[in-house]
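Yeah, one chain of the complex is gone here, protein chain that is, but the others are all in their spots.
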Amino acid sequence: MYDAGKVILGIVVFLTLVTFPLWYNLAGETVVQAPELEKAQGTQCVADTEWMRARHMDLLNDWRDEVVRDGERYFIGPDGERMEKSLSNTCLNCHVNKDKFCDHCHNFMSVDPYCWDCHIIPKEVM
Amino acid sequence: MLEKALVGDKRYWTWVISLMAVIGIATLFYLKQYSEGLGVTGLGRDVTWGFYIAQFTFLVGVAASAVMVVLPYYLHDYKAFAKITILGEFLAISAVTMCMTFIFVDMGQPFRIVNVFLYPSPTSMMFWDTVSLSGYMVLNIIISHVTLGAEKQGMAPPKWIKPVIILSIPWAVSIHTVTAFLYAGLGARPFWMAAILAPRFLASAFAAGPALLILFCLILRKVTKFDAGREPVQTLAKIVTYAMAINVFFILMEVFTAVYSGIPEHLEHFKFMFLGLEGNSMMAPWMWVSSILAVVSLILLLNPKARRNESWLVVACIAVFLSLWIDKGMALIVTGFVPSVLGAVPTYVPTVTELMISLGIYALGLLMITVLYKIALSVRGQWVTKRIVETQRSPVKAGS
Partner (left out) sequence: MGIDRRKFFKVSGLTALGLAGGSVSKVFSGEDFLDTAAPVRPEGPLTAQRWAMVIDLRKCHEQADCNDCVTACHTTHNVPKWENPKDEVKWIWKESFEHAFHDQEHPYQQESLKHLPTLVLCNHCDNPPCVRVCPTGATWKREKDGIVMMDWHRCIGCRYCVVACPYGARSFNWRDPRPKIQKIEPDFPTRSRGVVEKCTFCEERLARGMLPACVEACKYGAMHFGDLEDPHSNVRELLSKRYTIRRKPGLGTNPEVYYIV
């Protein structure tokens, strides 16, 4: 290999820069706090909290496909009643404050889902 | 081999950096389009596809035309094309890249384009066009890489590449056929619904592509030590002549069926294109220029004396290229929408944003051609740079 020294040095510098945030956090013993989310108004969510935390996006994707593509708009909720598979109407019925629930965590995680480009936050139009 | 593109003289870098500057400016225009939506283009309800899709269509033809050098060389062992097949293949790679970029900038939701692969839809011609274009791209990258690599080592290319090259020949025909099928199978658009559309696409491609290749060969002869030689350029000129004559013949076939049958939904489009419809004659001057250029080019090309004179050949090739660019890159797509399905006669003028983005994509294609041709010629030691001139080679001045 030509210029082996320069190449290896380059790779080392690159890796150091890329992994810098990791080293910085380890050295500073920074403890990252998960954001406090606003309590929901209902008694029970459609699934348990841990599962929803990890998989709510899959649930919403499934709901989306089932409602739009298969025309299956309803499910049986945890209390046995029929509920609509609806982000605006079912989810946000209990999680009334989108800013303090959805956005708070999404901002923390630096994710930007496109749900709200189209779906309506009920209180914003009321 | 890429390292060959990283050394060059001042002239080379000026050209490369100018192209990059154009691409940079075009990117800014694209960001504007991306944030505001396709409303910044001249497109609208009635004319839904325009300049971008037209450039895509035209460039698929340029890409497919590589077959006009590959076929004689590999299938008929026509040795005169030995030096220029790689130029044809590299032209194809650059043209396909431009095609894909034009499709990308035309999408309303460009980052969802993966949906085409996530939810493959075999009934859609757009799905097949994606498949055939990406396949053609891969084939040409493999072929050019392997053959040029072997040439660099001073060896014959490996045997397994031969069937790949043979496969690329029908594949080239397929990309432009499928692109024609995008349009030709739509009952809603009588202007495109002609069985001759695919053959016509191929004929115009095999005229415009080799015409461009002739121009490239002559430019390279001027600015580098590479000389394609007289024979291959003359053979290409004959190919351009036949293809252009067939293309004009096909267009006249279309005009005949539309005019003689007199069926309004076919005739109206031709009226719009050549005469104007309900006071809208935006396309007519362009089409007359295109027609005149076609006639001029044919007069020059069909006349052996003019064709053999390289100065006249250059004029003829420019005429062929411009004529076909107007025909395919402007008129063909837009005319399909005028009159609209509801009988309205809409106007469409591309906006500055649209033209700047298109210019940027052409600059990207030219940059790719420059870099790829630089690599090919450097491998052969035919790219004259100042450094080489001074140290290794005979004192031929760059630009002589």
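Order as written gives the chain letters A and B; numbering starts at 1 within each chain.
The definition used in the following text is that a contact is a pair of C-beta atoms (placed from the backbone, for glycine too) under 8 Å apart; a residue touches a chain by one contact, two chains touch by 3 or more.
As the structure is a computational prediction, the values presented were derived from the model and not from experiment.
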Report summary line: Touch assignment to the omitted chain, from B:Ser18, B:Asn115, B:Gln153 or B:Ser261, lands on B:Asn115
Requested in this report: Write down which of B:Ala5, B:Ala150, B:Ile166 or B:Leu186 is the residue touching the left-out chain.
Outcome: B:Leu186
Query raised in the report: Which residue numbers on chain B touch the omitted chain?
Result: 36-39, 43-46, 48-49, 103, 106-110, 112-113, 115-116, 118-119, 121, 123-127, 130, 182, 186-189, 265, 336, 340-344, 346
Report summary line: Where chain A meets the left-out chain, the residues are 46-48, 51, 55, 58-59, 62, 64, 66, 68-78, 80, 82, 88-89, 114, 117-120, 122, 125-126
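Basically, only the chains that are shown with their structure count from here on.
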**Report entry** Between chain A and chain B, centroid-to-centroid distance (C-alpha), Å
**Finding:** 45
